[in-house]
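What follows is a single structure, and I will ask about it in a moment.
A single protein chain has been omitted from the complex, and every remaining protein chain is retained in its original position.
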């Protein structure tokens, strides 16, 4: 990759903005880059990145998945309940949590396939399954969190390996795997081809069924892991986990350069997108912005960032 | 049997059949269901669902999404509140101002979507924060509760002891939208832009203008929904619209609007809204835990898909066998 | 657990038909000979079908149905129902309320999902002859509800902040954590925090963070503010549930052992936080007493009692500062305070004319 190409990329302009935001924040707040704040940022970053990557995979295949949050919550609640009530070992619970992801991925995948496959169908179907999943969560928990989570489980989230929080490391590994999948494996390329032009992909031998199923399983596994990471971070498994993931999950990959219509992903761009979102959130707290202004500023900053990216791409 | 087949073939069967089924079941199993209190309450919930659904539908018909429906609603109602409470304007002027505010917000969204080249989804997302934020900054979160008494009464006005006045507004708005989409040039242009933007341009349609108008109408509808909500609550509330987004998608989709743009069913949202309200009502009347509300709505949505598939399959088979017979 | 019972809903309670009702509970209660047992004046059991509806699914309302059913048993009426919308959405609550009335519920104790918007629904219900008693938090006034049994949210937030400041040794920086800023109750809580902080010259209100009544958002916000201004913060006052749970988790870290915090509600996670020392205490209200007295009130209103015009609309049901010392006796504390109120409860009403 030569520099000229990098300079033209969307990731580059988003990076500039991130650096700019950090510099401004450092100017106002000397301790902005304190290790405390960096670790606070990283912890949020980990979960949101996973959520964004999960959505990115769906977008890549030309679909949308609005049930990410409820899948995450289901995995979190069920693994939590198993550990709390049945004293199931931590590792097994995690595996079962991932299993929930696989299962809901299969459900989503089958229904989406049955309902036609891409775009519309995936949005609607996951809208429906999301409602069902949330219903299930609330029927199981009656709205109560699972608070007796074993320390060993929570420790995974709060521990560090070297200077890096374990959760960040887990997400780092996962996102690298996803990058690898999209760049080097034929499954990844198949997903992209299907996303860009489902008809052509099918005419030339890509199975609609397999693609949709694998996309949804992978996306749901990531969502399930994200849900459990939240539990590790928060210390309890609350039924409201994932309730605010939907918009972030779309915003992060799209800001990061993923093509909304499918077929093109910038895997590490998701991290940039998440950085933008979390830095805004973090900065608003640091600057002590009045509660009534946070929403407004949030909106304005996102528009400014996207406008900047746009201006640069016009110039190029 | 033939009747049932015919019914299944109707475009709206995927919403009408569940409505009839649930209505029938409720009427049989629950004695309170047909009470005038309950009927009134049901009809009272429908209008806002319908109009919010229409607001989303018109943007869906363009092949886009309006995530900011709720925020447009809340900012419009704040304008309404300021006009009526702080400036002492008469009701009609306040309503007009609120609608203008809604149209304006939609207009801004439309202009940004067409002219800025920024991803429409992100624009809508950002405006969602921006409009809501603006409403909060203006009001500091304070509601407006000193509204014109007559206006507040309107939201709970009964006609013939059964129908809330607001449902007539919803019917009127649906009717106007129906005519607009089906019988006016604008409607054809909207659908064309949704189906294939480039082809629309080559058919002499001003794409940008049409998209902007579509968003503006959507904004206006959000404002109308907000005003109805205000009149039902009797106050301007900054949480108005917080719960609209999901509804706005579910209602038109239950009513048969394709999410990919280019095809809509204007009567659909009315029925879709009615179905949603019926489901919610059934859950309380049958004493099902309200936790199941979500699950039920989801299942109905999936069911709508099944019915639709059955319908298409049947029609295809019929057409096929017709060809075979000919031969 | 109380909520699951609500799911079954409309199941016939044992008291529905027979005359051979168990009056032992009545005989031992404070209501003996004051409020009549069972249906009166040719009314039937059906006229005493009551329900409770909370503003959202929330652990605050956990003790309510149990308390209401104790009252129902004491007074010889049907067991109550309980329900709540998933989120604080007035429209959803309206659907539940209207459905219950259609189903034949004749009296409701409730907390509005939105204090202002819920008022119109209260008017609608009362005008169709269903008495309403508000609990948990007051709707905006004037309201058609008979009365409100609640803790004054302003007072509770104020008291909580004062308790925090005392725990801090009356000096240091305070951070307030609040729920939805569109809620008028949140606004009064914010005012209360500001006022309490202003009363102490050495106490500075660093910031109030709003809109974080969610499990993830609250953790993020608290971590962010600790990273930003950790050295200035001596205490947190939380006025809603999720931030309280988050504080219990985050402040259990040794580094924050000198940061004080007062939570809200008495959920297990919060009480555990108090026991472990992460939180200094929590502001408990009295949901048990609210539901208990509200049910009694509904029965009285149906019997023909009327609320005296000179009585306050808002009846303080008390709030308690729960610390390590009384963390095990939360419900008991609430019951005791309630029974104290119950002794003079009927004084607030005019007895039915015979």
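Going by the order they are written in, the chains are A, B and C; count residues from 1 in each one.
The definition used in the following text is that contacts are C-beta pairs under 8 Å (C-beta built on N, C-alpha and C of every residue); 3 or more make two chains touch, one makes a residue touch a chain.
Everything below uses one rule, namely that contacts and distances are computed from a predicted model.
This figure omits one chain of the complex; the name its UniProt record holds, of "Succinate dehydrogenase", "Cation:proton antiporter", "Sugar ABC transporter ATP-binding protein" or "Heme exporter protein D", is "Sugar ABC transporter ATP-binding protein". Among the chains on display, the ones the left-out chain touches in the entire complex are A, B.
Across A:47, A:154, A:192 or A:274, the single residue that touches the chain missing here is A:192. Seen across the whole complex, the unshown chain contacts chain A at 183-187, 189-190, 192-193, 195-197, 199-207, 259, 263-264. One chain is missing from the display, and on chain B it is touched by residues 179, 182-185, 187-189, 191-192, 195-196, 198-206, 258, 262-263, 315-320, 322-324, 326-327.
One rule holds in what follows: only the chains that are shown with their structure count from here on.
In this assembly, the chain whose C-alpha centre lies farthest from chain A is C.
Averaging C-alpha coordinates per chain places the centre of chain A 29 Å away from that of chain B.
Shown for chain B are the residues that touch two or more other chains, namely 136, 140-141, 289, 291, 293-294.
In chain A, the residues that reach two or more other chains under the touch definition are 134, 138, 142-143, 292, 294-295. Contact residues of chain C toward chain B in the complex are 3-4, 6-11, 57, 81, 83-92, 94-96, 98-104, 114, 116-117, 119-120, 123-124, 128, 140, 180-184, 186-187. If you check the complex, the residues on chain B that touch chain A are 67, 112, 116-119, 121-123, 125-134, 136-137, 140-141, 246, 249-250, 253, 258-260, 289, 291-299, 301-302, 305, 309.
By the touch rule above, chain B contacts chain C in their complex via residues 30-33, 35, 37-38, 41-42, 45, 48, 136, 140-143, 145, 152, 155-156, 229, 232-235, 237-240, 242-243, 277, 280-281, 283-291, 293-294.
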